[in-house]
Structures are given as structure tokens and as C-alpha cells.
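Once you've had a glance at the structure underneath, I'll fire off some questions.
One protein chain is absent from this view; the other protein chains keep their places.
Then we have chain A:
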Amino acid sequence: MPGKLKAKIVAGRHLPVMDRASDLTDAFVEVKFGNTTFKTDVCHKSLNPQWNSEWFKFEVDDEDLQDEPLQVTVLDHDTYSANDAIGKVYIDIDPLLCSEAASVISGWFPIYDTIHGIRGEINVLVKVELFNDLNRFRQSSCGVKFFCTASIPRCYRAVLVHGFVEELVVNEDPEYQWIDRIRTPRASNEARQRLISLMSGELQRKIGLKVLEMGGNAVVGYLQCFDLEGESGLVVRAIGTACTLDKLSSGSAPNTNTHMHPSTAPASNACNSPSKDGKDVSVHEFLHIRPVFGEDMTSTSGPPTPFRALPTTSSSLPPFSPSKPCSRQSSSSDTDLSLTPKTGMGSGGSVGKEAGPLKTLLRQQTQTALEQREFPFFTLTSFPPGFLVHVGGVVSARSVKLLDRIHNPDEPETRDAWWEEIRQEIKSHGKALGCHAVVGYSESTSICEEVCILSASGTAAILNPRYMREGCLDIGITDHRFEEPSPPSCGFCHIPYDELNMPFPAQLTYCYLCRRQKVPDVLFTTINLPAEAAVTGKGCLIQARLCRLKKKAQGEVNATAISNLLPFMEYELHTQLMNKLKLRSMNALFGLHIQISVGENMLLGLASATGVYLAALPPPGGIQIAGKTPGDLSAEHHILTIQKRINDTIAKNKELYQINPPELTEEVLGSPVPDSRQRSRLFRSHSESSDEVSELDLSHGKKDAFVLEIDDTDAVEDIHSLLTDAPTPTGFYSCNTEIMPGIYNWTSGVQMFTSVRVFRLSNANLTNQGLNKIFTDLCENLLKSFYFKLRSMIPCCLCQLNFTVAVPEEELIQVTVTAVAMTFDKDQNQEMTADKPPAKGGNETEEQLQFPLELCADPSSANCQPASKASGVPECSNFSSIDRCSTWLELLRLKAHTIRRGSVKTISSLERSSPLPEGRSRSLRSNRSFGGISVTVVKMTPLSFLPGTRIIKYLGIINMFFIRETTSLREEGGVSGFLHTFIAEVFSMVRAHVAALGGNAVVSYSMKECMLMENPNKNQAQCLINVSGDAVICVRETDQEPTPSTASI
């Protein structure tokens, strides 16, 4: 009996009138936990009752504390008939179980009824007294912290990153139980809400146990989802990354901000001057990757910052933790030498070309370390600097399953096996890309009747080998920073795979920044843009949208049809992405999320990502249109017009996104550049006037162009649709990553919003093209709508734009978007750009240029071979699709314009993806204290930070599930009115819970599910919403760290 839960009901307000005769209410409250129920007195004839109850005490196991919510029911007393329920409040007491989170829950909660919505508010006080229980076999995992934030939370530092944790629980769905036929809709909804709450609690507890077993104390990037499978059950599953976190003293916390300003400045230091950087970066969190086996004590990962190993960790480590303190690591230069004999002063060359064998060796070492784990996956999307060494590309896997074939629907085994299969697939793809880990990993499902598509995706990556070797030993306070194997601003772009043994045909060039290593011409990833990456200009949201009709079918036939369609959809989505990327003159995608949603008669595919121009990667080639039938004059003319439009668009986009990379001549690219030459080039780039830009643009058409062949009407359509994407209006930027590259001066304006649209297809026989057009318009109009609504915030950027598509019914397409609009200071922005010759894209460019300079100063590093200039082949078919098993790819490869860059994907048996929230984001501090207002203002953001504020405390995870139903749809303003109210209610309940925990903001907020079922004929509708996020306290950032002026922009 290790815990005592105490609750007190203080008062109610704004209660609904329950007694028509008196226009008043006789309210009382039932407080229930587990099987124990207490009641307050009846407060007669009041809409604002004061109960001021005694403390109700529940003595319970901590296991129950984790699983069960506290259930507060407000009722209207009726002497002669049954008491009427007014509504309920479920309070998740998990945050109270962790000493570092909230200590008391106290505040006004909306009283919620699944039929009537919010009906007044109730003031409740909850406390927990935990008794220490050192039982080794305990079933609870109290004290393990959970974070939705997919990065190391601000004000913590990662001592160890243990790796992937997952769990899945199954139960019968109350909607499908026999009893549902006789109970009221209210009872059935409440049963469902309660069950999911219980299951989430159980899931968290089980994951917590796994974390404790691994020696960790926290889960970051916690991602929980529901699968409403219907007859076969209700699944709640979660994945996350287990860590050992240490709370930073408040003083040092702000430093972590460095993250937020993707700065190239530290990067430049990184090359040579550790000491200088030291002070600045000293507080970066760092990770130890937990050693898994003895031989080569792999274990820590310290970012490029002083490495401070923690004595405490060793105790928590299993017996095989590092056996020998690798003292040699204590000095950074030593480290470097030992690892990479090659490095001279420019540490960048450590993995230079001739270091090949060494590289392999290194990889092997780290690989073994990671391989020891079942799945070397990380749900994180942002990392401490230096953690990420190389990024291979996107890996994904989908699988179509039939739910009615589950032998034992009540047990999790079958689903476990399914996911296991997918994860294996992902793992092997990662390996094929020469990577030992997968970061930015997420999983999702899409269900339609008995067909379920399971999807998983992530980014294959190599994590810093040093972290693996370091051992989590305390090397004392090592003040040295690690030297980077390659400059952080471009290192992650360098290919992880073996050039001679490439997993897929790719076009490699030498890195445009350091010039020492090979980079692909395009990079796709699912993670956030690393803070230290060198980027030219701004980024933008890029979406590929696709509809495919399919025949209605059942069972296996249906599943087969779907799985046959999937590869083609993926292929087309990639083609679209690639074309749109080129159209914007960009060369990399971050935060890529591809969702494939299944309906009865169609499949919807939506890929969203943020395009950027990575300075390290070669400039993208243009797009060339080729006709199939030469000689046809009119056709040729047509082609010319299109070609011109495309070229114009590219030029316009370059201007819009301020992409003005330094012009590099091919000779420069091709040969190791002598010092002097570089220098001169550098100067030249300065002196160049903006006039040159146009010239530059034109050159695109020739070099390295991407050929689109117009061979049929479909192709024409495709090209047209390519050009129909409306540009973002002036003053707006948009991205689906945490922050927009190129914008650093955020101001405090934040507006989180959710928007839902459902379009009903007319009965007309629609073609794929027609559908595509509708779907594209739907998405485009949504964006336009946002820009219009948020026009008062200009200049502003829509961040973490998370689109989710669904086919709730035949003929219906639903798009749900959650995002945050953040204001920034335009003047500063302009000033910055104005300072620099506009043509050259600001300081960034400059800094980028400095790298090559420094690096090349080292003669030993000059051994880079000239990259054979970009292959003469006009269409770059460099793409990385690895697919061992699927024959479809073989076929696809034959196609001339196969484009799939850096992404490996497979479709295993049958599959489809469902809307998964994009990885959340990274952290920033946030906050603001508000005074004088009776209701605490609670800010919400899908990002991991609030600009201009600093998070001083994480209060616990918010994970709420609501059902709302109505039988008077028309009276509530139709479906729109119904859903509008419901979403507003959900927001208010989230805010109330956060405020009751003592918080003033929710970060990493996401709406994971918004499932709407309507039946206008019966005047009915039902909606399910699941939201999650991290409740935090944040304060206005008074002592702002010096804005990295050099670094920004």
C-alpha cells in the first residue's frame, strides 16, 4: 500500500440549471478512484455551490495510481427519481507521482459531459503521498518522467540515452461489447473514455518499467497512439526513447538555448578552437549511448562539448558497463589522434577518403554496439550538437494487415509480431544505407474496416562513434570539446555508406563546404534541421498530394489491391516531392512525413516536409521538359512555354526564399582547391553584385537538369499541378519542422490552432486526376485560409504544420491541421540581409565559405579527389531506394525519371499508413507570467519551446482522450458547429489541467486523433479526439543569452 491519494472538492461555478422549476441545481459530487467512492453533501439550490468538502483519502497501490485516473462526477440530487449526472472530470494523477513534476493539482476544471459538452466548472484539490517502496519486483514505475518533446527537454541534460522502448496493450472496445446495445450513449462513451485512460496509464507504467530495467529515468519523444480496430479490439501503443536525464541547475539551463539558434558560428569554432567554444557550449546536454556489451565499451555520446561524465551513472549501469575508463579521451586532440590518425589541424578530415578502412572499422564498432540492441531507434528529432554524425536518408516500411485474421484478438501478441516485423525491416534498411541507427523514428496506422496499414519511418543515421567509445566513465571534468570528425555545419550530410558499394545509384559530389567528403545531391530526412547546419536562405513547406481510386473489395482481395497500389503511390509522392523541391531550388527535405490513408474506394497519400537549401549539398539542377514526339511543332511550342514557366518559377522562388548560394565553378568543385584560390573565390563572392543572380538562375536549366518527359496527358497534368502551388503571401513563411531555417529573431506572438475540413465528393465518376485536383485544392485552400486568418500576425511563420488526412467514409476526405503561428521581428531580419550583399544570401554564406578555407589549409586534407563533375546525364536518377525484396522497384528503376533520394522504403506484405503526428520538436524555453487575470493564460504550441521564454519546470505529460456525441446536430450548428465547440472544449480542458498543475504552457502539443463520424439524416454525430503534450512552467527570458549575432542568418 505504498500511496495515499487525497482529494478535496472545493466549489463549483456556472453549473447548468437542472431543475426547471426553480432554475437552480442541487449539486453534489462523487469522487471515485479504483473501486472506492466518496460523496460530498448536496449543496441545495445553487449554480455556484461551495462544498468545501473534507479530504477524501484513498489508500492505493502505486500501480493503481499510475493506471487509474481520479474520477470526479458532478450530479444533481433528486429526491424522487434517479440523480442526474451533470458531467465528469478525469484527473490524471501521474504528474504527482514524480518528485520533479507537480506537487499538487489544484484549480478549476471544466465539467465535461460526452453529450452536452462542458457544463460549468469545479474546483478540486488533489495530493499524493507516496511511501518509498524498494520492492524489486514492483509493478509500478512511479518516478519515470515522460516527455512528448522529441529532444532532450530544456532544463535537463541527458546522461545516457538508452534507446528504444515500446509497448502495446489491447482490450475489447466497449462500443462493440454486447452491453452496448442496452446502455445509453453516454454510458458507452464514458466506458470508452475510462478504458482508454486506464490503458494509457497501464501503457505508461509498463514502458516505465522497461525504462527502469534499462537503468533510465525518463522517456523522451513519447508517442502514444490508439488504434480503434473495431470488432477486433482497441489497441493503445506507444514508443519512445529511454534516457537517463539530469536536471540542470537553473543557472546553466539557459545555455541550452544554443540549440534554438541554429548557428553556424559554433561550428566554425569547432574546427580548431575548442577552448573558445567551451564556455559557450558548456552546458549542452550530452548523451551516452548505453554500452551494451563489454568488448569495446561503447557507450557514451557526448556532444562536442565538454564532457562531464556522471559518477552516478555507473551505479545504475548494468554489470557490463564500461570496464576501463578510457582516459585517453580526456583530451580532445588525443581522441582525435587515436581515432583518426589522419587529422591534422583541420579535424574535419578524420573520415577522409583514405580513411576508408578506418571508417569502416569505426562503423563496425559503433554498429556492434547498437546492434546489440534489438532496435537502435530513436524517436528524437533534434539532437545535441555533434550527436548526429551522418545521415543516410529516409527509411520506411509499410505493411497491410487484415484485422479479422487475428487469432487471439484480446492478446497483444499478433500486433507485437506485426510491429516487430516492420521494425526489423526498418533496421535492415538502415543497415543497407550503411547506418547503424534510425533517428526521427515514428509509427502509425490507418484502418478501414478490416484492413490496417502499419507504417514506420525514420532517418537512417550514424551517431557519433566517439560517444559510443567514450564509455560513460567519468573522465573527470573534461573541458575539451571533442573535435569533430567533420564540421558540424556539413558533417551530417556526408554519406554514411560506402561509396564503392552504394546501396542505390546516387550522384555524389564533394561536400560544398568542406570539400573533403562525398555528399549526395539531395537529402531527405524525417528529423528537424540540425541547429548547426549551414543553410542558405529560407526554407518552405513542400507537400506532395495524391489520390488513387481503388475498387471496393473485401478481405484478402482488398488487402492485395492496396498493397499493390502502395509502391506506386510512394513512388509518385517522391516524384512530386523531388520536382517541387527542384522548383524551389532547394536540395534537402527535413521533417518528411508521408501518410497514406485508406478508404473504401480510394487511397490518399500526403507527404509533407520542409525544403531547405543545404550549403553543403550541390545546387539542384533545373527541370527540363522533354516532349515525346519531336517534330510536332505545336507540341514543341507548348513544351517551350511550360519550360519557360518552370524556369520563371524557379527564379522567382530563389528570390522568395533568398537562395543565393555562392557560385561555384565546376573546376572548383572538382579539384582540391588550393588555399589561394579559395580565398580569391571568397572575395569574389563578396564583390559580386546582385545582378549576377539572374545569370545564375539561368544556368540552372543546363546543368544537371532533371528531365520531365511529357508523354501523355497524365504527365501534362502532373506538370501543371506542379505549378499550381500558390506561393506563400508576403510576410508569411511556413514549415513543418520546429523552426524555419533563416529566421532567428522570434518575438513572443504565438497562436496555436487546429483546423479541420471535410470535403464530400460528388457522386460523379471521378478520375484519379480529378481527385488529385480536389485533394490538392483542399490542402492549398487550407493554407490560404491560414494565411488570411493570421494576417494580423505578419510577419509570421507557420511552424510544425502537421497535416493529417483521413477517409472517414466513402466520398469523404478529411484533412486535419495543427500548427503554430509565430511572429518574428522583420526589421531585424531585413537589417541582417541588408547588411550583406543580398546576392550572397547573408552571413551564412560567408560562414560556409570559411569552412572550406580552414579545412583546406591543411594540406593533408587536400587529398580529396575531384569529384567527377556532375554526371552528364541530364536526368539525375540518383536515388536510394533499397528494396531487396520487391520486384516493383526493379521495374521502377528502369524508368528514366526515378527519383528517390536518400530514401529507402519497402513495402512488405500489405500496408498503409495513418496519420501520425510529426515528430515534435525541440526545445526552447518559454513562458510568461500573467498577473491579475482570474484565469491563467496557458499557451500551447506543437514546438518544444515558446519563443522569448525559458522553461523552468516540466510538470508532466498531458495525454487526454475525449468523446463527444450529439443527437441534435442541427441545433448545434451542424457538423461544423459541433466540431468547433468540441475542439474549443478540448483546448479548454487541456489548459485547465495545465493550470491546475501550476503550469502556464503546453509544449510539444499534438492532436493525434480527430475522428469524426456523422449521420446528418439522424441528426447525430460523434467525435473522438486525443491530444498530448508536456505541461511546463516557463518564465519570460530575462537574461537572454547573447543572441548569436554572428551565427544567425
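Convention: a residue touches a chain if its C-beta (ideal position, glycine included) is under 8 Å from a C-beta of that chain, and two chains touch if they have at least 3 such contacts; residues count from 1.
Heads up, the rule we're going with is that contacts and distances are computed from a predicted model.
For the chain that does not appear here, its UniProt entry gives the protein name "Fibroblast growth factor (acidic) intracellular binding protein a", which is one of "cysteine desulfurase", "Transporter", "Fibroblast growth factor (acidic) intracellular binding protein a" or "Vacuolar protein sorting-associated protein 16 homolog". Among A:8, A:431 or A:939, only A:939 touches the chain that is left out of the view.
From the options A:65, A:577 or A:756, the residue with contact to the chain not on display is A:756.
Contact with the chain that does not appear here is found for just one residue of A:10, A:104, A:812 or A:1011, A:812. In the full complex, chain A contacts the hidden chain through residues 13-14, 108, 110, 118, 121, 729, 751-760, 774, 777-778, 781, 784-791, 812, 814, 933-935, 937-940, 973-977, 979-981, 983-985, 987-989, 991-992, 1012, 1014.
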